[in-house]
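Shown here: the complex without one of its protein chains, the others still in place.
Moving on to chain A:
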Amino acid sequence: MATIKPGSQNTRKKVQVSMVICEAEEKRHRSGVNALQLDPALDRLYSAGRDSIIRVYEHERFLHGMEHHTDWVNDIVLCCGGRHLISASSDTTVKVWNAHKGFCMSTLRTHKDYVKALAYAKDREQVASAGLDKSIYLWDINTLTALTASNNTVTTSSLMGSKESIYSLAMNPSGSIIVSGSTEKALRLWDPRTCAKLLKLKGHQDNVKALVVSRDGTQCVSGSSDGSIRLWNLGSQRCVQTILVHTDSVWALLATESFSHVISGGRDKKVIMTDLKNTTHSITVCVEDAPILKMCFTADHLAVWVSTSDSSIRCWKLPTDKHFKEDLRMPTTPISLIPGGAAIRQAVVLNDKRHILTKDAHDNVAIYDVLRAKKVEDLGQVNFQEEEKKRFKMVYVPNWFNIDLKTGMLTIHLGQDEVDCFSAWVSARDAGIRDTPEPDHKVNYGKLLLQALFEHWRGVETDPENRLYFSVPKHIPLILSEVGGRTLYRVLVGDTSGDTENALLSETVPSWVISNIEENSQNKFIKVQFYLQPHSSVPSHLLKQDRLKKPDRLVANDFIQCRKVAEHILEKLLGDGTASSPGGDADPSTPSNNGYNVDQIELTCNEQVLDPSMDLRTVKHFIWKSSSDLTLYYKIINK
């Protein structure tokens, strides 16, 4: 695989580590489908998902998924007679794929923002990509497919001049004209052969999201968020028709080969076919359940595949001349259906900061374990809020990761700004680890997960004495990216041991990961500051003299349990009046000073009695409820 990195890469940006919790094979689209392409020769349908996966269906059966993007795939183009596929994604890359075998051949990182649209000139095997960075790049496909790891440079011509983000792009098969639609609310035309800017067509009132150009390059149809479809005569630079058949934004367009009819779809969930010679003739092809994102003809051009912001793809019969003449109604059921899966729409991290409660588009509630990177429980269609309440535990663990649902799957980010991925120290017992070296052994969630993610990577030698407590499935994608920016590298956890992958990882894995996943790295515990004050009932003769004057300001690890604090009180604060303490290594279970034992020390905070097993950060978060220093009171009770 070749990676093209034009320009100098700014390595100063902090690099984050992410993983996507998914199944070994994601057969169904999890979220909306942004683009469709048909290979008529093999009867294969390619669909570009918002879940970052391009799926291939042969005779409407799932063949394989093409996974390498890390964000929405916005557009795809099938070229070279179906041998190659070009894809554009919101991960800012354009990828070149071997369509038949389904692997990514190269990645183009020229765009600086989401790549929204592609256009293809079949006769010249040229593809153009455009996006929110306002630029259009023109690629020679034969050059792209010839790229190798050693020969990884490619020249591109850019079409400059667009003043705003481009959302749609179209080119005629001969590659003599290219049209872009943008938030400028205007169409811009270029000659791809000379890269010369030709003209600008004004008329739309809003963003232009869909475009088709006629074969000869003299006509163009545009669909806009203003709800209108406009037919333009490019020679006379005029809008010759305004078609108002939709009640909301027009997002998708398709024109028949002869440019006699236009098929449009949009936010109003309708697909409508309109006669361009007589625009009053229009027939509603279908009404979907969700806004229409893309359409493509079937091999015989008698029906269309329709994709929406929902995950299912349906095939609908197109009206014929007879329908137009006799004004017949269209069937209300699709010819065919490729069912989609459910996207995760809601996710809440539970208090233990390890389990995540999710709800998907079909209202199914499930529980995921971040440390094992898998779903641990399906709860079915239960009430999400109630489930969240039910699973509330009075335990406070600091945040150590971020989640995002943009792909419809759970993505866990480590090392993002403001969240310290190594802040969560928990006792091994609480983490469910049985055979720990010592009873009070502490483990760090962030460290555990990173160790699991890089388990197979040979770049880091883990201490052989320490066993791995958790492991992550090998199919889990591991993504290294700039915080809030572009993806640097994506690899499956199980593939990290490969030579190429190993070398690439050595280049990209940030130092903050390497220094921390080594077992012998310094443990940096989070400290909490607190005051200990005797309750008024504590007889003053029990207190050491100097303790009467002012409260002690103490510092401890935030996971210290109240029992430990009680031990400290017994040991250090309750004395026989002499200043010196009789050694700190007294066994807390045996009766100590003045014959009291630990169980007789009762700690309170905000007048609430504290459970001895509760740790200080939980007390601070749930009982003290303030960012100021915690104050605990102690008294002696008789048992």
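The working rule: a contact is a pair of C-beta atoms (placed from the backbone, for glycine too) under 8 Å apart; a residue touches a chain by one contact, two chains touch by 3 or more; residues count from 1.
As a convention for this text, contacts and distances are computed from a predicted model.
Enquirer: Just go with whichever of "DNA sliding clamp PCNA", "Exosome complex component RRP43", "USP domain-containing protein" or "Cytoplasmic tRNA 2-thiolation protein 1" UniProt uses as the name of the absent chain.
Expert: "USP domain-containing protein"
Enquirer: In the whole complex, not just what's shown, which of A:98, A:143 or A:165 touches the removed chain?
Expert: Only one of A:98, A:143 or A:165 touches the chain omitted from view, namely A:165.
Enquirer: For the chain that's not shown, point to the residue among A:70, A:207, A:487 or A:618 touching it.
Expert: A:207
Enquirer: Pick from A:47, A:183 or A:561: which residue touches the chain that isn't shown?
Expert: If we include the chain that is not displayed, A:183 is the one touching it.
Enquirer: In the whole complex, not just what's shown, which of A:89, A:110 or A:249 touches the removed chain?
Expert: The single option touching the absent chain is A:249.
Enquirer: Out of A:339, A:484 or A:539, point to the residue that touches the absent chain in the complete complex.
Expert: The missing chain is touched by A:484.
Enquirer: For the chain not shown, which residue from A:405, A:419, A:492 or A:526 touches it across the whole complex?
Expert: A:405
Enquirer: For chain A, which positions touch the chain that isn't shown here?
Expert: Touching the missing chain: residues 71-72, 90, 113, 132, 164-165, 167, 183, 207, 225, 249, 267, 291, 309, 345, 404-406, 484.
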